[in-house]
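Comments concern the structure below.
Every protein chain of the complex appears in place save one, which is left out.
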Amino acid sequence: MTQLPGLLDTEAIRKDFPILDRQVHDGRKLVYLDNAATSQKPRQVLDALSEYYERYNANVHRGVHVLAEEATALYEGARDKVAEFINAPSRDEVIFTKNASESLNLVANMLGWADEPYRVDHETEIVITEMEHHSNIVPWQLLAQRTGAKLKWFGLTDDGRLDLSNINEVITEKTKIVSFVLVSNILGTVNPVETIIRRAQEVGALVCIDASQAAPHMPLDVQALQADFVAFTGHKMCGPTGIGVLWGRQELLEDLPPFLGGGEMIETVSMHSSTYAPAPHKFEAGTPPIAQAVGLGAAIDYLNAIGMDKVLAHEHALTEYAVKRLGEVPDLRIIGPTTAEDRGAAISFTLGDIHPHDVGQVLDEQGIAVRVGHHCARPVCLRYGIPATTRASFYLYSTPAEIDALVEGLEHVRNFFG
Amino acid sequence: MTQLPGLLDTEAIRKDFPILDRQVHDGRKLVYLDNAATSQKPRQVLDALSEYYERYNANVHRGVHVLAEEATALYEGARDKVAEFINAPSRDEVIFTKNASESLNLVANMLGWADEPYRVDHETEIVITEMEHHSNIVPWQLLAQRTGAKLKWFGLTDDGRLDLSNINEVITEKTKIVSFVLVSNILGTVNPVETIIRRAQEVGALVCIDASQAAPHMPLDVQALQADFVAFTGHKMCGPTGIGVLWGRQELLEDLPPFLGGGEMIETVSMHSSTYAPAPHKFEAGTPPIAQAVGLGAAIDYLNAIGMDKVLAHEHALTEYAVKRLGEVPDLRIIGPTTAEDRGAAISFTLGDIHPHDVGQVLDEQGIAVRVGHHCARPVCLRYGIPATTRASFYLYSTPAEIDALVEGLEHVRNFFG
Amino acid sequence: MYQEVILDHYKNPHGRGLRDGDAEVHHVNPTCGDEITLRVKYDGTTIEDVSYEGQGCSISQASASVLNELLVGKDLADARKIQETFLELMQSKGRLEPDDAMEDVLEDAVAFAGVSKYPARVKCALLSWMAWKDATAQALGGAADAERKTA
Partner (left out) sequence: MYQEVILDHYKNPHGRGLRDGDAEVHHVNPTCGDEITLRVKYDGTTIEDVSYEGQGCSISQASASVLNELLVGKDLADARKIQETFLELMQSKGRLEPDDAMEDVLEDAVAFAGVSKYPARVKCALLSWMAWKDATAQALGGAADAERKTA
């Protein structure tokens, strides 16, 4: 087996993930390299879910019975865990949503309905980048259409990085919000947060960071980031589906208007008018994803026990190895940074003119699960003049042997369509 | 044991619900009468969740690998189950949300951003009722504030029913949408859908029905209801938290604009503009609550195996018994209909001037879980001049013995504070 | 949680009713609808009266009664100490066993120690105390709002 410095003890870790034992296509071992789409879940998370439902399940808040108090303590305890995980100054800055997409829509809608100085309207500008996930494009397009604001964006360099050469023209005094991805899900690029934030602060614009591909893979410190909002999603970080997070600076959450209205987010309701609870509850309408928050808390416990710095080192080692091995495959072109520097463990590529759908399908027949398509980042495909890419993405249980299997699989693809 | 006609075999059913074996407060048997807040989950649902994560977990749509195809089939299969459960003409009319609150907000927002003839604006009116859950009040208050539309509502009669005497003044030619609850979560009232719909259709208004307390407890047929939208929530019907449903008529879903933007809900995206996928996907931005949909599907299988008409009969028998037994408790006043006719199995009451918090707490000490407060329906409390109520609510596993325990518990409360 | 002392105060509240005051506040516990209207009257920094009307559960009612009994006649500094000690006890999640020193400060109010185990009820117990703090800030000047936020 290939030995790389910095690898985790994947043999032990893989035992925690029941699905990794699965066989597909008549006995082929599953090689799961679709982690940027969603991660698998360790038994510890599944146990936390079952235990929640089997022992504590009740609706949260307002209850005076045992189950309601226990369920509330578990739900709010998960908020504490998230707050600590991202080093939030206050637990009240952690809002539970259903996924990162809702988190980003929440920010866009808060700003659309806000009073000055936050209000986005026809005299103001919104800035994103060309490498955003659709979930960080469409909400801003909708906001721009509905308010008349102008949507601007940073383009990309040929080697898959943000082109910040015109930063002073893109982010201007008119800019109200700059929203960008910390780690691209299609290119793998890790973006230079500081440069962008510095300029945004200069002009007094708010900054929202899409950390969906960062939170699962590296230590995340919202205070060090200095952003105003940070969004991520549970299912990519060993947690259940149905749960996302928006972190926002407390004073902003106090000032900004609610988005969804309903139970739990109110202070007092009459038919004529309502007042709202303080954040985070103001932004959590209806019965929250209680079990899913508890599951996310268990996922965070799991990741903490391993150590996010170790996860990062593991993936960095794998990425280095993968970039090298993929470089050996003829006709393979990596879309995105071609070294492991400032890049995450999602690697997109094309293989000659074999269509990614065909690449993915033939890999699948060998048990290798990759994602193909535009990965909800179609503007990136347009930018590089390709219809789609094949993407392999790794996580804490991925191994060099799986990368070897991928490379072998790609050889087979080439022969098949050759 | 009390024998009532129409009861289910609760002894068998209760074996499916692990939590019902739980003991609280040093060995007291749990008597769970907080079902209107959330239901417990049968093992079949928990197993479906675990199986999903242990064998099939992947992100849905667009994947060409086995897990992605299986996960997609399971997720879309859950949509089929929901469609059949509510007798939807088409599966594409079933939108998965995170809870009923999101479903209701989705309707309000679609109408706010819609083109004519659906658009709600300052020349139009919105109609709700005084017995709505906050989740069917606040979204409309927000919509009214943000569009200038006028919010109107039906009041309540002294015996806890809708006062429709002025229906022609409340619902007028200006009315664009009438949104009301099918079964009240605080009063238990079952509302006369037909009368309201007839008037709404007369003036060409859309109708949205909050079926959160109906879907779990009775057969639901959206075609028979003749509404335009129907909302409900998974966690109250044996399903997981984190999943809700909005059913909407296909032509409306085609015409109305999207709400949340992001991955999965698009057809094609460029930096300049985007087009949207057909419904239901248009309204499902981001990674959906996949496991939760699968869990809801399993809950529906479970309920179907018992039969919703049988569930209804069971709860009706319990409600009749409970109304009778509660009537024997001195100083107890039922808030809502005092017979089992046209009422669901949630019964609110006051007990002399003992505060509901105290009632609930002392019941809890005896292992009896009820909800106290305004049950996210504060206008009802204001209407009846009470600060709050105590609410006992039943489900398919509830028994006459549990009602007896409640009545005994209330005697104890009276003695304690007497 | 329902100590005899609490039930006594609930059934026979001290100083209930609204009387003359320097400032009046109205506080609501939105999660359960408990309400209190509370007035303070100062003579310099001495608390001459705390009068109140309200509706709510036994905990919130008894707590207001205990507050009246403890604070009336005290100097502001002492009252603050009592309020802070009570707050500390109520936020202890049942983990704090009141010692003699605490009992000396809180007198009857130590009976609320058990309530701190019930997060949903802690707000009931604190309602009148927060109202008093707010009213005091108003009566003696100072930023009432700022005080509420840090409470």
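Here the chain labels run A, B and C in written order, and each chain numbers its own residues starting at 1.
In the analysis below, a contact is a pair of C-beta atoms (placed from the backbone, for glycine too) under 8 Å apart; a residue touches a chain by one contact, two chains touch by 3 or more.
Treat the numbers as computed from the prediction; the structure is a model and nothing was measured.
K.L.:
I'd like the shown chains that the missing chain touches, ordered by label.
P.N.:
Result for the missing chain's touching partners among shown chains: A, B.
K.L.:
Using the touch definition from the top, which of A:329, A:362 or A:396 touches the missing chain?
P.N.:
Of these options, the touching residue for the absent chain is A:362.
K.L.:
Among B:13, B:64 or B:167, which residue is in contact with the omitted chain in the full complex?
P.N.:
From the options B:13, B:64 or B:167, the contact with the absent chain belongs to B:64.
K.L.:
Taking the full complex into account, find the residue in A:138, A:351 or A:372 that is in contact with the omitted chain.
P.N.:
A:372
K.L.:
What chain A residues would touch the chain not displayed?
P.N.:
Residues touching the hidden chain, for chain A, are 355-358, 361-362, 372-374, 378, 381, 387-388, 416-417.
K.L.:
Name every residue on chain B in touch with the hidden partner chain.
P.N.:
Counting only chain B, the missing chain is touched by 61-64, 68-69, 72-73, 266-268, 275, 277.
Criterion: only the chains that are shown with their structure count from here on.
K.L.:
So, comparing C-alpha centroids, which chain is the farthest one from chain C?
P.N.:
Following the centroid criterion, the farthest chain would be A.
K.L.:
When the C-alpha atoms of chain A and chain C are each averaged to a single point, how far apart are the two points in Å?
P.N.:
Those two chain centres are 46 Å apart.
K.L.:
Can you give the whole-Å distance between the Cα centres of chain B and chain C?
P.N.:
Averaging C-alpha atoms per chain gives centres 38 Å apart.
K.L.:
At least two other chains touched by the same residue of chain A: list those residues.
P.N.:
Where chain A meets two or more other chains at a single residue, that happens at 62-64, 68, 266, 268.
K.L.:
Can you list the residues of chain C that touch 2 or more other chains?
P.N.:
31-32, 118, 121
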